[in-house]
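Every protein chain of the complex appears in place save one, which is left out.
Chains here go by letter, A and B, matching the order in which they are written, and residues are numbered from 1 within each.
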Amino acid sequence: MTLAFDPPVARASLGYWAGVSRRLRRDTVSMVCLVVLLLIIAAAICAPLIAPYDPSVGSVVRRLRPVGTPGHLLGTDDLGRDMLTRLLYGARLSLIMGIVPVCIALVIGGSLGMLAGFVGGRVNTVVMRTADVFFAFPSVLLAIAIAGILGAGVVNSIVALTIVLIPPLVRVSESATAQVSALDFVEAARASGARDTTILRVHVLSNILGPVLVYTTSLFSVAVILASGLSFIGLGAKPPTPEWGLMLNNLRNAIYSQPLVAALPGVLIFVVSLSFNLLADGLRSAMDVR
Amino acid sequence: MSARPILSVEGLSKQFVLRSEGFGVPPRTVQAVSNVSLDLGEGHTLGIVGESGCGKSTTARLLMGLIRPDAGSIRLDGREIDRSARGLTEFRRYVQMVFQDSSASLNPRLTIEASVMFGPMVHGVARPAARAIAHRLLDRVGLEPMRFAGRYPHELSGGQRQRVNIARALALEPRIVIFDEAVSALDKSIEAQVLNLLLDLKADLKLSYIFISHDLNVVRYISDDVLVMYLGEVVEYGPAASIYARPTHPYTRALLASMPSLDPDRRTTAPPITGDPPSPIEPPPGCRFHTRCALADEVCRSAKPASSSCGAQHFVSCHMLDPRSGHRQAGQP
Partner (left out) sequence: MSERVAPLLDVRDLNVAFSGERGTVHAVNGVSFQLEAGRVLGLLGESGSGKSVTMRALLRILPENRARISGSIHCNGRDVLALNRRDLNSFRGGDVAMIFQDPGVALDPVFTIGNQIADTVIRHKGVSRQVARARALEMLDLVRIPSARRRLDNYPHELSGDMRQRAMIALALSCSPRLLLADEPTTALDATVQIQVILLLRELQKDLGMAAIFVTHDVGVAAEISDDIAVMYAGRIVELGPARDVIKRPRHPYTRGLLASTIHAESHGARIAGIPGSPPDLARLQEGCAFAPRCTLAGPECRLKGPELAQDSPGHHFACFRSMP
């Protein structure tokens, strides 16, 4: 508290983000999740290099081999295609369909929320009531309805998911912005003659970034499940494209003969979703400091 | 008030409309400030005192041009302020403010150096020059730049943060600084240090102050003139010496009598007035103080008192001061 005993030398204090990253690095759970996610993402990117087979070529004689089969470490699916290969390739689409909509929604929803929270008044009413209308529907149903209207396909499900994810981001960024805007330092900045854009950039953005990022991280976890869900019911990726949700659907019938193989895509969806969720929690507690 | 006024305010009023509580229910209004007039003499300090809800802070924000008044004029050096965006930016160079909450008024993500630099940079000063200004001012308010410039607000004590806020306010070389309860949250020993600093800065930089506080002793200490507010209205206004020597409005007297005495042998024996100040939403008609005034008469419940003079530059809004008001004790307060 007091600085009376500090040596009188120039001292650069640790910035906020440096502190967050230091606390995050000390948190084992978050670091494990981060490593898992980075490994999966790296594997997805390098799929053509590391996958042992072609994802779309199968062999009728080697259908539904169990996990641990020599040559097919994770077994084969109902069409005799190598599971490891398909899971690696499937990661690409699954992650893209989960992550891209969140990123687009972050930009659109985040900006709309900032605008609504900062300007207030009628703009706020219009933006927030519109978001509320979307909120009235359960997100799963809304995603299915929009994807259904747009038609099946990867791009369409990305669009559908983006639309679903914008309202919650609007709400989070609006409430964070409104909170920050009410603080005296925003008033002080205005009193120094700063324009609104400057205040938003320097004072508001730096303070809402934390809560919005935490929320975004947890949305990844939701979006990955929703994306797989859309593919599972046939509104996302189309066969024979490898995608975890779609694979889960295809292997439904094998659940009794090869339960382990059939569960693999589901396990991966679960691991990715859980990792994002735990990472969001870790991020939240790393940021929670005054 | 003998000095040339640097800031003159006349008939300043502001009401806020609250959100309607349902269809068909007319929205209620808060008369935050009504008909406030004051003059700030060059090099003087004007103290504004009153309790919560009296409109002190709204007055400060009106004077800063942060909110637009419903009526009234604010003149800086005799010139009405220009309410265009450009004009306001220009005006704000001359009038700066220090807030009560030392931590909420600093951006937690900026180093204190960056907080002080922000104002000059907004006004087009280049980064190195702004940094030089910031370091000079931090040094001036007693925070060695070498040690403090790179720190974040949460690493400072309340008193140190308030020094940063003072440096930030001074960075635009203002002529008027408004302090809105700026020392109220500080410990007494720190408050004393900051008040000493304010007196030094005022003399060195030829500043004029508006000092808003609920602490009558502090206001008396620092002010040349005092304005007493109650529920958005000015009840008494005049030179500090005159107001403290001859408090005339019943509210001012009650406020002064409510200060705890520092002498255990002369304790307060009876509360000067009872009850809470009423809500500024739909304030009482007539004299707004009549609900708590022991001397209230019929006329106080219906008619607003006019401002009467009761000494050199000393004005009081009370029916008892006006012999023709019809108050039974009129003319013999």
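The rule is simple: contacts are C-beta pairs under 8 Å (C-beta built on N, C-alpha and C of every residue); 3 or more make two chains touch, one makes a residue touch a chain.
Just so it is clear, the model here is predicted, and its values are computed rather than measured.
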Residue of B:L216, B:I243, B:A296 or B:C318 in touch with the missing chain, whole complex considered: B:L216
Options B:T29, B:S73 or B:T268, residue touching the unrepresented chain: B:T268
Interface with the undisplayed chain - residues on chain B: 51-52, 157-160, 187-193, 195-196, 199, 214-218, 220-221, 240, 244, 254-255, 257-265, 267-277
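What we mean here is this: only the chains that are shown with their structure count from here on.
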Interchain centroid distance [CA atoms averaged], chain A/chain B, Å: 49
Touching residues (chain side chain A, partner chain B) in the complex: 1-3, 6, 8-13, 15-16, 183-185, 187-195, 198, 202-203, 206-207, 290
Partner chain A, residues of chain B touching it in the complex: 61, 64, 66, 88-90, 92-93, 96-97, 99-101, 104-111, 115, 118-119, 122-123, 144, 146-152, 154-157, 160, 165, 168, 171-172
